[in-house]
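Of the protein chains in this complex, all but one are displayed in their positions.
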Amino acid sequence: MNKNRLEAFSDGVIAIIITIMVLELKVPHGEDFATLAPLWPVFLCYVLSFAYVAIYWNNHHHMLHTLHKVNGPILWANLHLLFWLSLFPFTTGWVGENHFAPGPTALYGVVLLMAAVAYYILQSLIIESQGEDSLLKRALKGDWKGKLSPALYLLAICAAFVSQWLSLAIYASVAVI
Amino acid sequence: MNKNRLEAFSDGVIAIIITIMVLELKVPHGEDFATLAPLWPVFLCYVLSFAYVAIYWNNHHHMLHTLHKVNGPILWANLHLLFWLSLFPFTTGWVGENHFAPGPTALYGVVLLMAAVAYYILQSLIIESQGEDSLLKRALKGDWKGKLSPALYLLAICAAFVSQWLSLAIYASVAVI
Amino acid sequence: MNKNRLEAFSDGVIAIIITIMVLELKVPHGEDFATLAPLWPVFLCYVLSFAYVAIYWNNHHHMLHTLHKVNGPILWANLHLLFWLSLFPFTTGWVGENHFAPGPTALYGVVLLMAAVAYYILQSLIIESQGEDSLLKRALKGDWKGKLSPALYLLAICAAFVSQWLSLAIYASVAVI
Partner (left out) sequence: MNKNRLEAFSDGVIAIIITIMVLELKVPHGEDFATLAPLWPVFLCYVLSFAYVAIYWNNHHHMLHTLHKVNGPILWANLHLLFWLSLFPFTTGWVGENHFAPGPTALYGVVLLMAAVAYYILQSLIIESQGEDSLLKRALKGDWKGKLSPALYLLAICAAFVSQWLSLAIYASVAVI
C-alpha cells in the first residue's frame, strides 16, 4: 500500500466531512434576519467542528509525513480514525438543533474522545512500525497536549450534565491548544 | 487511459460514498438519549457498510497495483463496480430505517452480491489483459475467499426471510474474512 | 494554469456529481418490496445518468490528453461544461419522480444538449489553441458521432411530447453509441 494513496484518500474523506457539515445549516423558511436566530447554535457548533476537522487534517498530515511504509494495522487504524471523524456532521447537527442541551453536548464529546483515541492508536502503530529510532516518537517527546486532551474531553462530557457552557468552553480550549 | 487517473477517480467516488452514507443517520428531533434509540440499527448498518466500502477500497488498490495498461473493458468494468458501490448508501438507509426487516436485509445482500460479481468481472478482465504471466492470477492462486463470498451472500439473502439476524451475521462474517 | 490541476478539479467535480445523484433515490418508508416499486423510474434514470456522466468523464480525459497548455477561454469552457453536468442530479431526480412525464423528459434532454454544446465549445477551443497541426483535430476526423448526438438530443426533446418512451430510447441509444 502506497503512502500517497492513503494520504490522498484520507484527504478526500476529510474534505467531504468538513464540507457536508454545512448541510446541517438548514436554509430557514422566512426572509427576516429573525428566522436566522434559531440557527446560531448550529452555526457556532459548525465553526467549532470545522476547526476540529481542520486540526485533525493538519496533524494527520504531519504524522504521515514521518511514515515510510503502510502496513495492514496502520491502514485499518487510519480508517478507524476516519470513521469517528465521519460522525462529526451528525453530532454537530444534533448539538446545534437542540441548542447545546446536555445529552447532545455530551455525545459530541464522546465522538471527540473516540477520534482522539483512534488518533492515538494510529500514532502508536506508526511509532511501532518505525522501530527504535522512530522519528515520530522523538517528535512527540514531551508532547503533553496529546495526553491531556482525552482527559479534558472526559471532563467536558461529565461537565455537560452540570453546565453545557462549561463543557463547550473546554471543547473550544482543547481546539485552541 | 492512464492508470493513475482511473485510480484517483475511483478513490474520489469511494471517498464520497463512504462519507455520504453518514447522511442516512438523520439528526433526531429531541435532546434525550432516548431519541437516539431508534437510530441504533442505522448506526450498526453504517458501521457494517463503512467496513465493506473500506475493504473494497483496500482490495481495489491491491488489484490495480498489478495493472499496467487500462483498456476499454477494464475502464467500464471499473465503472460498473463503482455503480454497485454507489447503491450502498441507499440499501444501508433502507435496512436501518426498517430495523433489519427481511426485505431490506435481502436487498442489502443483493447489492453486496452484485458488487462482488462486478469485482470478479474486473478481476478477470485484468488477468486476461496481463496474458499468460499474469501477476494478479498468481497472487490470487488459492484465494478461496473471493469464491466463497458470493455463495455466502446468496445464502444470506435467502436467510433474510427466515431470520434477519442470521443474515446479518453472515454479512459481518464475510467482512471479517 | 497547470493542466494536471484542471484535470484533477474536473475529476473531483465529476466524481461528486456521479455520486450525489444517488441521493435522489430516496429511502422509502416501508419494508416491503412493494414500496420500492415507485422507485424504478428513478433507478432507471439513475443508471442512464450514471452512464452519461461516466462517458463524459472518459471523453473528457481523452480530450485533455492532447492538451498542452491551458489558457483562459479553455478554463472557462471547462467550467461551463461542469456547470451543465452539475444539473444532471436535478433533472434525473425530476424525471424519476414524475415517471418520465413529457416535461421532465424534455428538460432532461435540454440539459444533455447543453452539455453536448459545452463539450463542443471546449473541443473547438482546444483545437484552436493547438494551431494547424492540432492532434485533437486529426483524432476527431471523421467523427460523425459528436455531430450526430446534438441532433438526436433535439429530436428526443421534441419526441418527449409525443411519446416519452421514444425519447428515452433515443437518450439510451446516444449513450450506447
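Observations on the model:
Chains: A, B and C, in written order; residue numbering restarts at 1 for each.
Basically, contacts are C-beta pairs under 8 Å (C-beta built on N, C-alpha and C of every residue); 3 or more make two chains touch, one makes a residue touch a chain.
These numbers come from a predicted model, not from an experiment.
Shown chains touched by the hidden chain across the complete assembly: A, C. Here the missing chain is touched by one residue of C:Val13, C:Leu112 or C:Leu125, and it is C:Val13. Of the listed residues A:Ile18, A:Cys45, A:Leu75 or A:Leu136, the one in contact with the hidden chain in the full complex is A:Ile18. By the touch rule set out above, chain A reaches the unshown chain at residues 7-8, 11-12, 14-16, 18-20, 22-23, 25, 27-33, 36, 47, 50, 54, 57-58, 61-62. Touching the omitted chain from chain C are residues 1-2, 5, 8-9, 12-13, 16-17, 20, 23-24, 75-76, 79, 82-83, 86-87, 89-90, 93-94, 97-98, 101-104, 107.
Following the convention adopted for this analysis, only the chains that are shown with their structure count from here on.
As for how the two copies chain A and chain B face one another, under half of their interface residue numbers coincide.
Chain centres here are Cα averages; for chain A and chain B they lie 26 Å apart.
Inter-chain spacing, taken between the CA centroids of chain A and chain C, is 37 Å.
For chain A, no residue reaches two or more other chains under the stated contact definition.
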